[in-house]
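Comments concern the structure below.
Removed: one protein chain of the complex. Kept in place: all other protein chains.
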Amino acid sequence: MSAEHLRKWVIRGYIALFFLYLFGPLLIMSASAFNLSSYPTITPWEGTTTKWFGELADNERIVSGLFNSIWIGIGVVALSVPTALAGAIMLMQVGERVRPIYYTIVVSPVLVPGVIIGISTVIFWERFGSIVGLDYETTNNPFFLTIVGQSTFISAYCMLVFIARLQRFDKTQEEAALDLGATHVQVFWKVLIPFLRPAILSSVVLAFLTSFENYNTTVFTMVARGTLTTELAGLARFGVNPSISALAVVIMGLTLIGAVIYEVKKRREEAIIEKSKKRAAMKRMRDTESAAEQAAAVSA
Amino acid sequence: MSDGVPSSQIILAQSGITPSLPTPSEPTPAPAPEPTTPASPFSGINPSLPGSNSPSGISPSLPGFSAPSASSASSSDTKDGISNLNITITNPDKLPELPAGQHELKLVIQDGNAQPPADTGLGFIEIFIAIVAALLVAPFIQRQAGKWSANLNAFQFVQRNGVAISAYLLIFTLGWIIFMIILPQLYMFDFSFRHNLNPSEIGGPADTYTLKNYTYLIFGREGDADLLNWLHLEVFTKTIIASVIVTLINFALCYPLAYFMAQSVRGRNQRLLFLCLLLPFWVNEILRAFAFKLIFADLGLVNSFLIGLGILDQPYDFLSANVALYTGLTYAYILLMIFPLYNAIESLDPNQVEAARDMGASWLKIHMRIVMPHAKPGIASGCTMVFMLTAGALAAPNILGGPSSLWFTQIIYQWYNTGGNWPQGSAYAFVLLISCIIFVRIMMRVFNVGLGDIAKR
Partner (left out) sequence: MSSVELDQVTIRFGDFVAVDNCNLTINSGEFFSFLGPSGCGKTTILRAISGFNEPTEGSVRIGKDDMRGIGPNNRPTALIFQNLALFPLMSVADNIAFALEVRGVKYNERRRRADELLNLIALPGQGDKMVSELSGGQMQRVAIARALAVEPEVLLLDEPLSALDLKLRQHMRTELRAIQQRVGITFIYITHDQGEALTMSDRIAVMSAGIVQQVGNGSEIYNNPATSFVASFVGENNAFQGKVSKADGEFAVIETSFGPLRGINNRGLTEGDDAFLFIRPEVLHPAGDDDTEADANFESDVIKEEFEGSFLHVFLRSENEDKPYKMAIVNDANVQRRATGETVKIGFDPRRAVALPYGELADE
């Protein structure tokens, strides 16, 4: 028994250490946001303050980076979600022989290092723009380049989400709608999109968050400008003061709130399912009971 | 132009970026002899630019430009033709940030009237557009032949989806594939074989193909003392090896937890565990890397702890020793290793493990012979993703790397920023891409999995 006991404690210890590794750095960083010390640390603790939060709000580059991140996120969602949907639908319709090739091609951006996507986007559009005669300002616009560059692989991520949902779609519903007289566009909007709604929501959230926190590609495509993430990296590298820790606290706080909301929603959904299951079971019981009663009454 | 001065303009002056130069670093070519011919674009600084008699026509009356003090003409291979050249910056905010020190600068003099030269770089892209167009037309041709009619029937496609939706599907999908996936990569590949030219020189006589960007990685600059480019080669090998090591450590770290989660925990607790795992990864990767910088700093937790315990007298520079970097890199991609492992292990029937235990197999045997073979796709997926993200990581090395540690991606970044040699950067980037592809292929071969298994998260 003691070997078993020992094993349990070893496992518990391992898990504890694992999560210490996972959460420890973040907790320490959060704590350092409140330390007076001008270098972010918790040792030595020079005094508790919230002044770094104020400094954070004053940092122009961070604030403008934040707005850039939001605009770019919106642009990426607008571009990659429709692209992902188109890609997923095409995958379903493309012939058996072509499908593996097609799949490899569209999934490849997921496997290509972000720096390469950033680089290739920048040099391609610069060149392509001048060949085709587009305005230099347009094709070298950091926002344009970042949105296009990020969408390259974010579309692939979202496409995977759509494929999972699309595989469960009953094709005969499309046919039924057509048969009843709907045009193809009507079938798309009235039958397919409502079915895909959960996947669309997931994709939008996924696209926005992935875009927001992207560094490897963005640092190339933003040229001289910055998103919140790239500005943050710059700060983390050179301009070290605890306002970064303050930002970390803000972000982690928001994340925590998001996680709690998500967990609460999930718990509530589960409760509803449990209740309806119980109700169905009760109904079944009642039905069989009344059937048994009737049978007894008849045979009596 | 009516004052007899050819309408040449100094591009740098026009855009306002004109940094101060200590010495010119490139030999200067001879100036064009005729004053009335529009000056052909040339790089370098023409030392013989006195006043309005200058044969190359750079007038001191141009805004933002003041005449150099050197007055003697020079031939193309003297370096000391200029002793002092003053240039004024008119738009400082357009200036890219340059750390202090010497820089290579190019002064491009371009004639405003001259037409952009014919583009030979166009050929490559044109060929590919033609190929793509051929691919689009091919289904119609093949439909006649009847061969692929079951697969690529374009007519049936439009019938099935209606015109509007077909257009939407084709435009977005092909647009994505061609303009975002295929062409940029091809162009980068092509670009990596070219010289580092100014925009105006592209398509001109100087625009030829060359292997020098790739050979630079191996042999370094021409005329260098060393036979090989030890610095970059070392960085490259170190990056690859370190990525492999980080992957292995990551795997060893995550496997037990994944196994535990998949086999022992159920229901509500499982979801809680998942959430706890996910939480740190919703935090920006920059902040996560930064957190490690805090911990390993001279005044940071680890040092204070070790000093407090008496193990160290002085703070140990963990950052320079790359400990911080490796720890941070391992941390960064835990999620990507755990989830594929978890999914793969979860599908294993726990009865198999039970049966093996009943038969007296040791834990090691159980894992090596039963669990891991079953989890092969998950292992392959996790290791591949972690390796590629680690080899291609930029944030963590930038933040956590010490001065002696250079990550290959940082060299690429340098070529793009301070080095100003985009083709070189592209070549290096391509080498990185090939390494990743090779690794993926090896993993796929060793573990016998397909691309789809790896990409699924």
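All chains are identified by letter, namely A and B, in their written order; residue positions are counted from 1 within each chain.
Here, contacts are C-beta pairs under 8 Å (C-beta built on N, C-alpha and C of every residue); 3 or more make two chains touch, one makes a residue touch a chain.
All values derive from a computational prediction rather than experimental measurement.
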Among the options A:Val10, A:Leu27, A:Ala57 or A:Ala176, the absent chain makes contact with A:Ala176
Hidden partner sits against chain A at residues 170, 172-173, 175-183, 186, 190-191, 194-195
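Note that in this section only the chains that are shown with their structure count from here on.
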Averaging C-alpha coordinates per chain, one finds the centres of chain A and chain B separated by a number of Å equal to 23
Given the complex, residues on chain B that touch chain A span 96, 119, 121-122, 125, 148, 150-152, 157, 160-165, 168-169, 171-173, 175-177, 179-185, 187-188, 191, 199, 253, 256-257, 260, 271, 275-280, 282-295, 297, 299-301, 304, 331, 334, 384, 388-389, 391-395, 398-399, 409, 412-413, 416, 422, 425-426, 429-430, 432-433, 436, 440, 451-452, 454-457
Residue set of chain A touching chain B in the complex reads 11, 14-15, 18-19, 21-26, 28-29, 32, 39-44, 82-83, 86-87, 89-90, 93-98, 103-117, 119-121, 123-125, 127-128, 130-131, 148, 151-152, 155, 160, 183-185, 187-188, 209, 213, 215-216, 219-220, 224, 229, 232-233, 236-237, 244-245, 247-248, 251-252, 255-256, 258-259, 262-263, 266
